[in-house]
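Shown here: the complex without one of its protein chains, the others still in place.
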C-alpha cells in the first residue's frame, strides 16, 4: 500500500500518521522526492482500512499495490494446485467434466443420468438436493432425501459426487459428498465459508452474481485460511445490463485467474446463458480460454419430455460436446481426466 | 403469465401443453385470435419454470404479467405496513432515524455515541457486532461480546437496537435485539431468511449488491411466508461500473417500492457512497424521494480522531442533518418518530 | 502518476524507462525507499499511455494520482462557473428549471406548452427537433422544421430555448438556439464535441448511458479545450441490471461533481425513470442532493390525451413540482432563477 501525502502537510500530522501505521504492526518506507512524499507500507496491509486512510486530512491519495489474497496467490505458490477427489484430479493439465441434472427428482432419474453421463465421459456426477430459489413458493429441492438418492447413484456408478450446501447447519449431512459446492448467492456467506473450510473437504466455489475476481479470491482465502486448500473456482456468469442471456459468461476471467492464482478454474456454461443451445459453443469457448474443466447440466426426464422440453442438454448431446472437447484438448496442453 | 403459441403448432402439442399446465394446479384461459393463440395462466404461476416453458417447441414467447411476490404486494394489501418496535413505529407517515457506529469497539464508545445520537434526534441505535468483511484477515467484529455491549447501551439509553446477523446459528443470541438486520451479502441466503422469519422479530432487509427490486421483494417474501410480516427494506446502493463512489445509490427505487409494496423503505446513505461528506446531501435526497427513514453511520472515536479521520459523520454533523430533515418533512407529509 | 518499479529490476531498464518518460516531456521524481523504488511523474501525464507503462517488464504497478481533466477541475478553478444564457444564469446559487415536450409536434403545441411552463416557473423551454431513436423506423423528429417552430415559441414567449444536436453538419441551423444539448448517446462523439466547442455557445452535456464521472468530465474538457467554458452537465441515469426503471438515476454523482468540478450540474428525472409518476419524488431528491437545476418533460397533447396518457407530466403537475421545490430551496442555499 502506497500513501501519497499532501504537499502542504504539517510535520506533526505526518508523524502521527506514521505512528498510527506502526501501531498496526506495519513498517513504513518513507520516500521523500522533490515534489512528493510517499509512504510505502511494509507488512500485512490487509489490516488497514483503506477508506479510513483516504479520508485523512493529510492524505492526497492511497493506492493498494499488492493483492489482498495470500494463500490463493500464485506469487507465493507458483505451482498449480491439483485437487484430488476420490482418486480423480482437478487442476494442472487435467481437464475434468462434471455433469448431471439441475435437481435430483427420483432414484431412477439420477441413476439413469449418472450411467449415461459416465458412459459418455463425465468424471463427476452433479445433482441439486438443496436448491436456492428466488421464490419461497418454488420447489426447494428434495433436500435431505435428495442427498440420499445422490449417494445411492454414487454407490451404483462409482462416480464422485458434487452438490450444493446452503447452510452450515447441514454440514454433517454432507460428510460423504466428494466435492461441496458453494453457490453464487452464498459466495460471500462468510460464516458458511469458514465452516466449509474447517471440514477440509474439496470445495467448488462459484463466483457471485456481481462479484469481482478479487472478491472471489478473497472468498477462497476464507476457506483456505481455515487450513483447507482444496478449493476449485467455478465461473458461471455475472450480472450485466444484457437481458438476452440470463448472465454474461466472463471468459476473460479464466486466463486472468490462471495468472493470479494456483487454484483450478472450471466453467458452468449451463447456468450462465440459461439456454441449452448455447452450451456447446460456450463449452468449446471455455476450453479455448484455458479452463480446467466444465460443469454441464444434463437431463433426461420424461415429464420435461412431455412437451419436448429443450432447456437441458440430453445425454446424447452431452456426448457430442465431450467428443469435440477431446479434439481440442491437445491444443491447450490438457488431457481429459 | 401469458404464453404465446407458435402459429404453426400441432393441435396435439397444444393439448399436451394445456394438460401439463393444468397438472401444475393452474387454470388456462385460451384466447384464439385471428393471427395468434394465447394462453393466459390463472392461479399461482410462481410454481411454473418460465425458462422451461420458453424452451418448448410450440412456444413463441412467454411473458410474466403479474408480480411473483404476494404477501409483500401492495395490490393485496393496500394499506401501509407500520412496524412497531419497542413502542416506536417505522412506516406510514413516520420518519425514523437509525444511527450509530459501524463497529462496536468498547462499552464507553457505544454508550457515548448512543447518548449523543439520542440527544440529536436518533430513534434507534445501530452498531455492528458481527461484521461481514471481504477479507478473513480483517477485523470480524467483537461478535458475541459486541452484542453484550450493545445491549448495555440499550439499557442505559432506552433506545431500541439494530444489528446484523450473519448465521442462523446465532439466532438465540439475538433474542433481545429489537430489529435484526440482514446484510446485503446475505439477501439471498435463503436458509437464514427462513430462520429469521420464524422468530417473528422485526427484520431490516438490505438490498443485495446486484439484486433487482423484484428479487429483493422475493427475499422479503421468504421472511413473510414464515408468518413474519415485520419487514423493513433498506436501500444501500447497487454495484455499477462507476468507481468514484463505492456503490450507486438507487433512489428511484424508493418511489417505485412505495407503489409495489406496503412495506416501509429506508435508505443507508453511509455505505452507499463510502464518503462521509456525501451523507448529508444523500440524506436530504432520500427524504425528497419519499423514504420512511435513514440509517446513518455516526462515529466519535479517539483512535480515528488521532489522524483527523473524516470517514464518519460526527455527532455534531448528525445533528445538522437531522435539523435539515425536520424542515423538509412537512413537504413529504411525514413526521419524525 | 506513480510508477512502482519491481524490486529485482536491472539498472539499465530503469534508466531506459526514465529516459523514455523524460522523452515525453515529463519530469521524474525518483524515490528510493528501503523496500521499494517509486517514480513520481511531474508534468502533464495525460500524454502517457497508462496501459503501455503497466505492461513493461520492470513495472510492478502504475497508479494515476491526479485527475486527467484540467479546465473542468475545481482544483484549478475554485469558483463556481455561472453560465449566462440570454440574461439568465445557471450555476452557483441559482436553481434553473428547463421544461417542455419530448418532441416538438406543431406550432400550436409548442407555444401552448411554452406559455404554461413559463407561467408556472420554467426558466427555459426545451423541445426535441432532432430525435435520437433506437429504431430507424421510429419518428425521427420534425428536424429542421422542428427547430423553426421552437424558434417561433422563443419569439412568442421570450424564453431561451434548449434542443439537441445530432451532427456537426447541423451546427449552422443551431445559430439561434440558446443552449445546445449533446445527448447521452453522443457524449463521446468527440468530433461533435470539438465542433460545438468551437461555436462558443452554452452546451448542455448529458452523461452517457455507461460513462463514468471521469469520462463525462473529459468530454466537458473536449468542449472547453476549444475555448468554450460554457458547459453545463446533466445527469440522466446510467445503465444497470435493474429493469423496473429504464435507467438508474445516479444522484450520488451530484455532490461528488460539485467537489470535482466548478461546472453547473442539473438532473433530468424524466428520462432516467421513464415513469411520469416518479418525476416529482426524483425532482425533490435532486434538489436535496444539491443539483443546480432540473430538466423536466412536460406535455399537453390531445392525441396522447385520447387514451388518458400518463407518461408525461402535465402543466398542472409541473406547477406542483415547482411549488414544492420553492419550499426546499432555502435549505440548500439556492434561489430559483
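As written, the chain order gives the labels A, B and C, with residue 1 at the start of each chain.
The rule is short, and it goes like this: a residue touches a chain if its C-beta (ideal position, glycine included) is under 8 Å from a C-beta of that chain, and two chains touch if they have at least 3 such contacts.
Just so it is clear, the structure is predicted and the values come from calculations on it, not from any experiment.
From the options A:23, A:200, A:227 or A:288, the residue with contact to the unseen chain in the full assembly is A:288. Of the options A:159, A:210 or A:296, the residue whose C-beta touches the omitted chain is A:210.
Interface residues of chain A facing the missing partner chain: 210, 212-214, 237-238, 240-245, 248-256, 259, 272-273, 275, 277-278, 281-290, 324, 327-328, 331-332. Where chain B meets the omitted chain, the residues involved are 2, 4, 27, 29-36, 38, 40, 42, 60-61, 63, 65, 210, 239-241, 243. Those residues of chain C that touch the chain absent from the view are 13, 16-17, 20, 44, 46-47, 49, 51-52, 55-58, 68, 132-139, 166-169, 185-186, 188-192, 194, 208-210, 215, 218, 221-222, 225, 239, 246, 274-276, 303-304, 306-311.
In this text, only the chains that are shown with their structure count from here on.
Centroids of chain A and chain C (each the mean of its C-alpha atoms) stand 39 Å apart. Mean C-alpha positions place chain B and chain C at a centre distance of 31 Å. Spacing of chain A relative to chain B, judged by their CA centroids, is 27 angstrom. In chain B, the residues that touch at least two other chains are 210, 275.
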